[in-house]
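Missing here is one protein chain; the remaining ones are kept as they sit in the complex.
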Amino acid sequence: MPRASPVWRRYLAWGGGTSSYQEIEETDCILLWGSNARETHPIFFHHLLAGLKRGAKLYAIDPRRTATAQWAEVWAGLDVGTDIALSNTMAREIIASGLANREFIDHATTGFEAYRDLVEPWTLERGAAETGVPAAVIREMAHTFATARRAIICWTLGITEHHTAVDNVMSLINLALLTGHVGRWGSGLNPLRGQNNVQGGGDMGALPDRLPGFQHVENDAVRAKFDAFYGVTVPPKKGWHLSDMFNAMDRGELRALYVIGENPVQSEADQHRATRLLEGLELLVVQDIFLTETARRADVVFPAAAGAFESAGTFTNSERRVQRVRKTLDPPGEAREDLAIICDLARRLGHDWTPDAEVIWNEVRQLSPVHAGMSYARLDQHSGLQWPCYDDQHPGELFLHGRLWERPVRGPRAPFSLVKHELPLDQLNAEFPLRLTTGRRLAEYNTGVQTGSYASPTRRGAVVAPVHVDQGLRPGLTFMTFHFPDDVATNMLTSDATDPLVSTAEFKATAVRIERA
Amino acid sequence: MSHDEISFHLPPPATAIPAPPPQPAPTMVPLTIDGRAIEVAAGSTLIDACKTLDITIPTLCYLETLTPVNACRVCVVEVEGARVLAPACSRQVEAGMVVQSRSARVDLSRKVVLELLGSSVDLSTAPGLSEMMAEYGARPERFQEVIGSASAVSSVAKPIKIDNDLYVRDYGKCVLCYKCVEACGTDAQHTFAIAVAGRGFNAHISTELDVPLPDSACVYCGNCIAVCPTGALMATPEFELRKAGEWRPETQAVTDTICPYCDVGCTLTVHVQDQQIVKVTSPFDNDVTRGNLCVKGRFGFEYVNK
Partner (left out) sequence: MQDAISWIRHGALNYICTRLSVPPAEAWGVVTFYHLLATGPRPAAVVHVCDDIACRLNGADQLCRDLESRLGHAVHRSPYLGQCDQGSAALVTKAGPDADRFVLAPTSADDVAGALSVRTVPTVPKVPRVGASASGARIVRRMTVVDATSLASYRQHGGYAALAKAIAIGPAAVIAEVSAARLLGRGGAAFPTGRKWEAVAREPAQPHFVVCNADESEPGTFKDRVLMEQDPFAVIEAMTICGIATGSACGFIYIRGEYPESEAAIGEAITQARAAGLLGPRVAGSHHAFEIEIRRGGGAYICGEETALFSSIEGKRGEPRSKPPYSAQHGLFGQPTVVNNVETLVNVLDILTEGGAQWAKTGTAGSTGTRMFCLSGHVARPGLYEIECGQTLRHAIELAGGVPGGRALQAVLLGGAAGTFVGPDALEMPLSFEGARAANATLGSGVIMVFDETADLMDTLARIAQFFRDESCGQCVPCRVGTVRQEELLRRRDPGSGTGDPGTVLLNELGQAMRDASICGLGQTAASAIESAFANISSLKGARP
């Protein structure tokens, strides 16, 4: 399953979108990069439409002319996997035109000179040749973005489901730093998370190197706090990413796996390999609301309650708003809330934990400074609060990184990153001449719950699926959803090349050919 | 990973809590409503001004989240010196206005408007309408009593449209408040699947060329259902339960939770009857949704119903 990769926290320190939905209504320029938000984030798009009505300009950067692109000033239809080439070209144009925000750069950033040298060769002509986006369009986007009073960059999985996921994100951060479009009202950088509570999972430390509240597990002071609170010793080393785990399975180092609410047999890129590795485990435990293809291969299955309707707790959304989730239904049959299952498991292992969401939340508040002020009572009162929220009086922060504009800068400066353009690993050639990209449609969602048949082979496998001609796709580009894995196992085709830092797989760039089935 | 990385220590909090740029203080406009002098911000409507005085104005086509169309005319009030009554929902305050929220003229117009609707539209599932009728002494049956035969009193009754699995359109219950058109159009969804077609008494809500919903631009967000004041638009579970005589709102547990699909974080108000989710709405005063949802949030709950 695609995972958003809040890696960019490494460079701006927080793993969350910097702006609020309200700000997108009051900004002047929006770069929507690799995101078909009209279909994938419909209610966020309402806020964006309000911004357009106020006069904001929208640029849709996407290989496909999506429903989102119809609302854009200009659709920049770039070739799959050329995002860095495009952003570096925009940066070069901004610098060459004297539109860089030198005051902000000098005041709040580091590494500008090296960055300038890196992007220097990326002239409009070279960028246009590499990306397929006309030079005039790149120039217009660069100029509008740089000269806008307020500007926001948003992205989704079109940026992150590449083997260069981290570099892609960093290249966008570079654009914001270059123009000072971060840390101010109406200016910021916002990943739109593909799945509910991706943000919350990160907040709570469901990352290999983090404890709750983005506190680094290898930071001794942080760990000491947790050790003291729980009376145990937190392991001092960061853990494995998902792809690290599969590699560890391959090496025989990882022999038992507890999977909660994921379906890697169908959602991982390169399904053949994933299935083989999972089947080779000594112990596979799956906790899910459905008997998924992964669960079918498990030694033990815990039937779980549905997160939103049958459990209590909190979710965090794409504007960092922590929101209360309330139980509305009793789970069916023997299904139980995740919390109850985990606490029972803990009890068997000798720990008497209270299976109560509010009690656990209050533990979080004691250990994570950015969540400290969010009592359930306040979350109810304010319809959720945005972190950081340091104490009971704190209203939560609408946007992050205002510190970069303070004089002097509070905390460390923000570094430019030197990111280079690399093409997708699954390269096109005479045998596989077409690019396949994947995505979600409005009325469907992931692998949960349809015109002549053609076979579509790749280097990893082949599927048979109906084909139709889409005016929204540029020549050489094909598109499939991954919603119906039982009918068409799209992920049989996709590449499991991953980003070295965060292990998001390159779902968005597969080389294919199409033949009559 | 080296320990001097920026991410290794959390950054210090900003000195000042981030806030939107300050807005200039609004110009205040003095006016008198029901003999009480007040000042409200310029650009406010009469209904806003009435709210500050706790004066309730009846409405049908008005909703805070939509642009007023002032079509139903039950919100009319009397503005001194004006030839005709003014719609409180859209008329902006002016300095020195003297307004009567209730007067013989106001009450007569409200009564007649309710009688016109009651005699032409099926208002049986319109919440609050019978109370409103009682308050203004509206007797829609007057028309039939005078005109004689029921058949000589025109109504908008027409066959119920059931052309998809998610919601039902019963335009015999439509008061033509335009809210669904606005919610589908520029006030929220921007899908433009429906518009008012026809004219006069034959004016009606229609898809392009009157095609069935599945052939139209509809994306089934159901934001039209959310704003419908009469139940002319109704999600299928509610429609089926009502048909079976099993719709029991008084027994329903209503709970707010968060949508389980994408990470926008829409608040879902879940209506549960007999351990079944029967309806999903969202609060209009919620900053994330403003009462709007997408097809997944509004209808994607069948997987938890038994």
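All chains are identified by letter, namely A and B, in their written order; residue positions are counted from 1 within each chain.
FYI, contacts are C-beta pairs under 8 Å (C-beta built on N, C-alpha and C of every residue); 3 or more make two chains touch, one makes a residue touch a chain.
Here the structure is a predicted model, which is why all the values come from computation and not from measurement.
For the omitted chain, the shown partners it touches in the full complex are B. The residue from B:10, B:33 or B:72 that touches the chain not shown here is B:72.
The chain that is not drawn here is touched, among residues B:14, B:123, B:193 or B:304, by B:193.
Summary of contacts with the chain left out: across B:12, B:148 or B:214, the touching residue is B:148.
The missing chain, though absent from the display, is touched by one residue of B:32, B:206, B:236 or B:255; that residue is B:206. Here the missing chain is touched by one residue of B:17, B:112 or B:160, and it is B:112. The set of chain B residues touching the chain not shown comprises 69-74, 76, 84-85, 87, 90-92, 105, 108-109, 111-113, 116-117, 119-120, 142-143, 145-148, 152-154, 175-176, 185, 192-203, 206-210, 216-217.
Heads up, the rule we're going with is that only the chains that are shown with their structure count from here on.
Chain geometry summary: the mean Cα position of chain A and that of chain B are 35 Å apart.
On the chain A side of its complex with chain B, the touching residues are 9-14, 21-23, 26, 40-44, 46, 49, 53, 71, 185, 192-199, 209, 213-216, 218-219, 238, 289, 306-310, 315-319, 321, 323-330, 332, 369-370, 383-384, 388, 390, 394-395, 397-403, 406, 410-412, 414-415, 442-443, 445, 448-449. Chain B meets chain A in the complex at residues 1, 3, 5-21, 186, 188-190, 219-221, 253, 255-268, 270, 272, 275, 277, 286-290, 292-297, 300-301, 303-304, 306.
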